[in-house]
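Now for chain A:
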Amino acid sequence: MTSMAAPAERAPATPGTAQGFEPRLVAFVCTWCTYQAADLAGTTRLPYASNVRIVRVPCTGRLSAEMLLHAFTFGADGVLVSGCHPNDCHYASGNLAARRRWIVFARLLGFLGIPQERVRFAWVSASEGRKWADLVNAVVRDLQEVGPFTDYHHLQRRTAAL
Partner candidate 1 sequence: MRTGYYPGCSLQGSAAEFDISVRAMAEGLGDELVEVADWSCCGATAAHALSRDLGLALPARNLALARQQGFAEVLAPCAACSNRLQVTASTLAEDARTRDRIEDIVEMPLGQTPRVWNLVQYLQAHGLDALRERVSRPLAGLRLACYYGCLLLRPEKRLGFDDPEQPASMEAVLQALGAEPVEWPLRNECCGGGFTISKPEAVLRLAGALLQDACAHGAQALVAACPMCHANLDMRQRAIERALRRRLRAPVYYLSEVVAWALGVPASRLALGKHLVRTPEPDALVAATAGGT
Partner candidate 2 sequence: MSRVGVFLCLCGKNIGGTVDVTALGEAARQMLGVAHVEDATYLCSHPGQEQIREAIRTHRLTAAVVAACSPTMHEATFRRAAASVGLNPYLVEMANVREQCSWVHRDVHAATAKAIDLVRMAAARVLRSEPLYPLTVPVTRRALVIGGGIAGMQAALDIAANDQEVVLVERGPSLGGRMAQLSETFPTLDCSQCILTPKTVEVAQNEKVRLLTCAEVESVSGYIGNFQVTVRLRPRYVDAERCTGCGQCEADCPVGKSGMVRSEFEAGLPQSHRSAIYRLFPQAVPNTPVLDPETCLYFQKGTCQVCSRVCPTGAINYDDQPRTETLAVGAIVVATGLEPVSPGIYGEFGGGRYPDVITGLQFERLLSASGPTGGEVRRPSDGRVPQRVVFVQCVGSRDPAKRLPHCSKVCCMATAKHATLYRHKVPGGEAVVFYTDIRSPGKGYEEFVRRAIEEEGALYLRGRVSKVYPEGDHLKVLGADTLSGEPMPLTADLVVLAMGLVASPGARELAQRLGASVDEQGFFTEAHPKLRPLESFVPGIFLAGACQGPKDIPDAVAQASGAAAKVSALLARSEFAREPVIARVEERTCTGCRACIEACPYEAIEEVEVATAKGSRLVAHVTEGKCQGCGVCAGVCRSHSIDLAGFTDQEVAAQIAGASP
């Protein structure tokens, strides 16, 4: 069962504590598909890792590079961006616009010294509650492998007012 495989549902320990490291995961999800999927996971009571903090936007196309960087500067060890499946975007093509942007953005990440494995893009539709739960578990597990991300914390003050 998924919950078995899920990382321990303990309060996220302060990143850096070697043992039982509980990563902080910020998830940017679109309101029409993935947010609904997360709700569905709830209504069907599918347990999953509690490490995730959801930021809801109308469409993943709304997101800008700054927002993701911002998440890292405020202590995220990883970022998950999930919207509607291609062609299922509530706004016709917003998710694809986003997708195109990430291709460019991925390079920027590297340039800024953020390992690509810390940012994950996914497509989860409103009917895929199970997929959402599995996705979060998988990402959190991966982040536990990669370990805490501290390089950006010193920027916190400066970028506080974006």
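Selection rule: all candidates are chains of the complex that A comes from, given by their letters.
We take it that a contact is a pair of C-beta atoms (placed from the backbone, for glycine too) under 8 Å apart; a residue touches a chain by one contact, two chains touch by 3 or more; residues count from 1.
Predicted model, so just to flag it, every value in this text is computed and none were measured.
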| item | value |
| --- | --- |
| Candidate touching chain A in this complex, from 1 or 2 | 2 |
| Candidate 2-facing residues of chain A, complex | 3, 9-12, 24, 26, 32-33, 35-36, 38-39, 41-43, 45-48, 50, 53-59, 61-64, 66-67, 70-71, 74-76, 84, 87-94, 97-98, 101, 125-127, 133, 156, 160, 162 |
